[in-house]
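Step one of this worksheet: look at the structure below.
Left out: one protein chain. Kept in place: all the others.
This part shows subunit A:
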Amino acid sequence: MSRPTPTATRGEIGLLSGITVLAAIAFTPLFDSIEIAGVALIAWLLWFTMIAAPVGGLILALRSKGD
């Protein structure tokens, strides 16, 4: 009998989707002209992603004991 393929949890799918959306917004040329404290929005969004993604991943990993 064929064995089942591994599946991702809703949290994991949500995390990857969130990263994708943040990256898409960061790289969208529409926001090129926006600056915060003299620095382009793309840099702030990428720095935010750089911290938020591991925080999200860490929360998911710490909650994964029973999965």
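Brief remarks follow.
Everything that follows uses one rule, which is that contacts are C-beta pairs under 8 Å (C-beta built on N, C-alpha and C of every residue); 3 or more make two chains touch, one makes a residue touch a chain; residues count from 1.
We take it that contacts and distances are computed from a predicted model.
Per the UniProt record, the chain missing from the shown structure is "SSS family transporter", taken from the list "SSS family transporter", "Peptide/nickel transport system permease protein", "ATP-binding cassette domain-containing protein" or "Heme exporter protein C".
One chain is missing from the display, and on subunit A it is touched by residues 2-6, 8, 12, 15-16, 19, 23, 27, 29, 31-32, 35, 37-43, 46-47, 49-51, 53-58, 60-62, 64-67.
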